[in-house]
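Right after this comes chain A.
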Amino acid sequence: MKIVFEQTKGLTDIPMRYCPGCGHGVVHRLVAECYEELGVQENTIGVAPVGCSVFADEYLNIDMIQGAHGRGPAIATGIKRNLPDKLAFSYQGDGDLASIGAAETLHAAARSENITIIFINNAIYGMTGGQMAPTTLLGMRSTTSPAGRTVAANGYPIRVCELLAALDGPVYLERTTVDKPAGVVKTRKAIKRAFQYQLEGRGFTLVEILSQCPTDWGMTPLQSLERVRNEMTPYFPLGIYKEPEDDKKARPKKDAVKKES
Partner candidate 1 sequence: MYQGIIMSGFGGQGVVSGGILLAYAGMMDGRNVTFFPAYGAEMRGGTANCSVVVSTDPVASPVVGSPDTLLIMNEPSLARFENSLKSGGLLILNTTLVSSRPARKDIKVIEIAGSEIAERIGNVKAANMVMLGAYAKLTEAVRLGTLKESIKKVYARANDKMVELNKKAIDEGGLAA
Partner candidate 2 sequence: MSERILMKGNEALAEGAVRAGCRFFAGYPITPQNEIPEYMSWRLPETGGTFLQAESEVSAINMLFGAAAVGRRVMTSSSSPGISLKQEGISYCASAELPIFYANIVRGGPGLGNIAPSQGDYFQSTRGGGHGDYRVFVMAPKSVDEMANFPRICYDIAFKYRIPAMVLADGILGQMMEPVTFDFDPVEADSLSIPDWALRGSKPEERRVVKSFDLRPGKMEEWNYRLEKKYDEIKAEEVRYEAINTDGADLILTGYGTSARICETAMAQGRKEGLKIGYIRPITLWPFPTRIFRDLAGKIGKFLVVEMSLGQYVEDVQLSINGRSEIYLHKRPAGGIPTGEEVLEVAKKVLSGDKSKFYV
């Protein structure tokens, strides 16, 4: 019999405990497939954050370290500077990366630290029960913005890729989604590209993945996917924000950043 699909050996056999419809499981699989495919699974060290994916060490079948809230880029820096031949990545959510760990993110990017960040942006604090995140959209309800986020009270959501693109340090920045198969394929490609750049020693790479949180958004999984498409992508446009010049020329024009209408 011909095998057409196999589960990646990059994941353990432990069943994931993420909520139905959550994006973490999909992204975990993509990350695992990428280091497996690149043949570096035994030379990869992952950093798990604080947040829902605090359990990533149980699922990703590699050497893992779980660190303090927001400090993934600093921890990955400590690893990579001492083991420059290994693949080091930090897996982080929006509260972890863009709120409490904003300084670490910014400075790892500015140093062009040769690490990769997998950034899950679902616009909410998931594990703590649905509080407002630095990427929560205007008008969006959360347990700490029950009437919806307002500019007056909370200011604006942070666009991480755009912010980091202003720095000279980052080598590769791309924003994708996992709301439909095409997005999943594109996300996989982006993660693999980021890992490849790191293995080539090029510098800081980050893939921002817009994801859904049906539980804390109070939606069905399908409704949550609609929100990603209809509400999140207009504010957080998909596309490549930074890439090496030589690769830019080789890339089809349609992948370019779509400007917000």
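With respect to how the candidates were assembled, all candidates are chains of the complex that A comes from, given by their letters.
Criterion: contacts are C-beta pairs under 8 Å (C-beta built on N, C-alpha and C of every residue); 3 or more make two chains touch, one makes a residue touch a chain; residues count from 1.
Here the structure is a predicted model, which means the values were calculated and not measured.
Screening 1 or 2 for touch with chain A: in this complex the touching candidate is 2. Listed in rising order, the residues of chain A touching candidate 2 in the complex are 9, 12, 40-45, 47-48, 54, 57, 61-68, 71, 74-83, 86-87, 103-104, 106-107.
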